[in-house]
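Starting off with a structure, shown below.
Excluded from the complex is one protein chain; the other protein chains are retained at their positions.
Up next, subunit A:
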Amino acid sequence: MNAPIIDPLQGDFPEVIEEFLQHGNMKCIAFNRRGTLLAAGCANGSCVIWDFETRGVAKELRDKACVAPITSVCWSKYGHYLLASATDKSLTLWNVMNGEKITHITLQQTTLHARLHPGSCTPSLCLACPLSSAPILVDLNNGSSTVLPVSVTDNTNGNAVSHPRNKFSDGSLPFTPTAATFDKHGDLIYLGNSKGEILIVDSNNIRVNALIPIPGGSVVKDIVFSRNGQYLLTNSNDRVIRVYENLLPTKGAAKELEIMSDTNDKFPRIEKLKEVGTKCLRLSREFQDAVTKIQWKAPCFSGDGEWVIGASASKGEHKLYIWDRAGHLVKILEGPKEALIDLAWHPLRPLVVSVSVAGLVYIWAKDYTENWSAFAPDFKELEENEEYVEREDEFDLMPESEKVKELVINQDEEVDILTVEKDSAFSDSDASQEELCFLPAVPLPDVPEQQDKCLGSSLKLGDSNHTGSLFSVEAAQNGQAILPASSPFEVVGNSTPEEAVGTAGLKRKRKPSAKGMELQAEKGRKPQTKNKASGKLSKPKSRSGDGIDTNGSVLEDDVTDEYL
């Protein structure tokens, strides 16, 4: 995406819902590093990996042992692994390429947010944040876990922070809701605790090296870094999102911090930590809705860190607020009346993906108006009518002199057709050789045609099987027959009985055009059944002599929206 001819306003923010994805009941999402794949954790314990370019399901990660709803998904740095946490207190690490489960660990509590160590290609460490107690660092290889400190008590007991919520009673875990995240390279962990403080902990020796008190001192619900590691945002219970500038260098931050915290030994510990803290983070902006004072949910940065987006946590609302980093609210996006449960901004494009409580993933994008001058380069688009003023010599006959364009193109200049420019959007894109950017697309076989008439339907059947893509393929491999679905338009449940695709519907739908909706309404009268007889196939065929046309026309309709 380096072509300079692409619209310079690319780094903007989305405006409308472009599409929605449906496959099972999705609960949480995560983009891979390049935004080419979107992982979604479902309520049935499986993880679906969407090929974001084609908006189709690329892979489904399933295992008999994982059936509890997924609470979070996280990619490894180069996209080879996916970590999923579920409500049965487990963490599962998947190998994305072959869809196999690598490790399955059960912890003491359910993890709300699990994050893989971002620094290495084959991460073994992960950070797990339970609902209401201290985050733990889990070693995925041996299952051992280390509890991270959530507060700092002064050794000298001077100004002891004896906050009632922080009492470490013996044995039982205290109620300390804490949010935590790795920094860009994983050397440091930034914790936001229930007292409204940010602690910077070294991930190797688990030492608290700095402390930054957040004004207001209320419980921190989320703490998120921007993609380039330069900005940090916290979402607090006092309904304010705060953006901090990271003053530490991105590389070698841990070392810097060690040095800083080792030097002054004279001061009491807390003061020292606070002093170091002032050199680590600087409060830059605060975002809040002064009028309605809504609580925020799932805030995050845009891919380039220019925008901050937060969702309203009010009941039943699907509202997204977008601010620029200077603090101005630039947009409020309102979605369908389904509460929002997760949000992610595409790493490169002005695209936002939100998950609603209905299990659907909505894709928000810029409302694109066709650039007509791209079709005819010598045309200039005008904002409004311009009076054309003729030149003095407009209609004079001038032999040849006008038409002699400077064809002085120096054809002898060296042209380089081989060197590729580095992608500036990624700081270490040299290592991208090993990166998993896309899953190989294995074309699903067309269902064998019974007759020529079936040509049209079989194309759609390929579609319907696609909803439960891997199931159908696996079923076929296991020797079961792939039973064709009833309606080419309502993609109905799949052949494999175990897949409880209750919400089987169109795997993805574009904004329906009027004609499209008409057609769908007609078709809608057909009951949705799990297993269909091929007799039903005859219906679409008989509508027009050529099954292809039916599909073609509906396709055309749906696809027309992609046109100009």
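Here are a few things to note about the model shown:
The working rule: contacts are C-beta pairs under 8 Å (C-beta built on N, C-alpha and C of every residue); 3 or more make two chains touch, one makes a residue touch a chain; residues count from 1.
Rule of thumb we're sticking to: contacts and distances are computed from a predicted model.
With the options "60S ribosomal protein L18a", "FYVE-type domain-containing protein", "WDR5-like beta-propeller domain-containing protein" or "Insulin-induced gene protein" in hand, the undepicted chain maps to the protein name "WDR5-like beta-propeller domain-containing protein" (source: UniProt). For the chain missing from the display, the contacting residue among A:Gly56, A:Pro69, A:Gly99 or A:Gly305 is A:Gly56, taking the whole complex into account.
Seen from subunit A, the chain kept out of the figure touches residues 1-7, 36, 51, 53-56, 58, 349, 368, 370-371, 374-378, 405, 409, 411-421, 437-446, 455-456, 458-459, 462-463, 466, 469, 548, 551-552, 555-556, 559, 562-564.
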